[in-house]
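The complex appears here without one of its protein chains, the remainder shown in place.
So, chain A:
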């Protein structure tokens, strides 16, 4: 079992990385370990657990800004900002249900390192669109800062954005500053029932491209919708359009959308409470959730052996109108798809534990390009396959040279994203 290093502050993180560099040891950069089975499966000499670096260091609701140490729990931050009627607008998903670990376990550092986003992504951006500033320790055992604490800043390269989604491979975050936004006063959801995937993409495109500020557009084929209580009783495919804001505005927009979409299918509707439950289920891909009785899970060290027995899950991003072609290409093998982002985000649950990587990559190419990430698969599969979208030689070279700059000794989660990096 690899060693666990639990720094208490940034100076400890510098020490830990210095030790790793000087002794040619590798570190798995982690927060609480809630997403330890994301990315390629790697084995390191030690785990650098940043969950001891906790605490919100700045929260100014009127400035729309929050800073916290990297190990601070996302659940704590969301509760704090909710008390000021604010939110993380990018609606970070909780990987707990999908990966079969406890819900609500993630840290702020992990959220940025994995660039999380949810159904509001098309209108509000992903985590990287809200990363304003950071402090981090690179693989040179040097603490550095980038960005700032104001919402508008172009001073120097946008490293906070560039390091979002770097899965700990370039630097270990110690403190992050993010943008927060007002929480909508209320929410409703308009449902169009019984559409096939292609028709749904058309409906979502016209709704998102309308004047009516649709802040979520998801399509669940019947067999997927059956797993979400709020819509299961419809017994057919559900295309959901979320309206958020002040009540008079929602009423107006719902009326307009109903008139626009009536001809396309039977309309239904979810009130505020049902909407919140529904969109959380979409966000966390609950229809593909792991069973709840898996036994001990997600402990650092066990590397998710339980994943061996779960159906493989992919996350695919393509042009929204091309989403249904992904579902169609993989359905014939028995895969199930859930569409978010007006069709642009396709969650695919494969028929078995095999990721069938070549088939998925081919579907993305045929769809006109995009990227597919293997989210849930056995450690063996994640060690053997390219988990992230493979890079062309030129892009791969740029990324390898970035790694040379930030982590020349290859001590920070080497190979987590790309072999050798």
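As a working rule, a residue touches a chain if its C-beta (ideal position, glycine included) is under 8 Å from a C-beta of that chain, and two chains touch if they have at least 3 such contacts; residues count from 1.
Methods note: contacts and distances are computed from a predicted model.
Of "ABC transporter permease", "Fe-S cluster assembly protein SufB", "Glycolate oxidase" or "Cytochrome aa3 subunit 2", only "Glycolate oxidase" is the UniProt protein name of the chain excluded from the display. From the set A:56, A:75, A:102 or A:151, the residue in touch with the chain omitted from the display is A:151, counting the whole complex. Within the whole complex, the absent chain has one touching residue among A:56, A:236 or A:391, and that is A:391.
Of the listed positions A:42, A:74 or A:126, the one in contact with the omitted chain in the full complex is A:126. Touching the chain that is not shown, out of A:265, A:344 or A:415: A:344 (per the contact rule at the top).
One of A:162, A:194 or A:351 touches the chain omitted from the figure, and that residue is A:162. In the full complex, chain A touches the hidden chain at residues 3-8, 12, 15-16, 18-19, 21-23, 60-65, 85, 115, 117, 121-122, 125-126, 128-129, 138, 140-146, 148-159, 161-162, 164-166, 181-185, 202, 205, 208-213, 245-246, 248-249, 251-253, 256, 317-322, 341, 344-345, 368-373, 388-389, 391-392, 394-395, 398-399, 401-402, 404-406, 408-409, 417-418.
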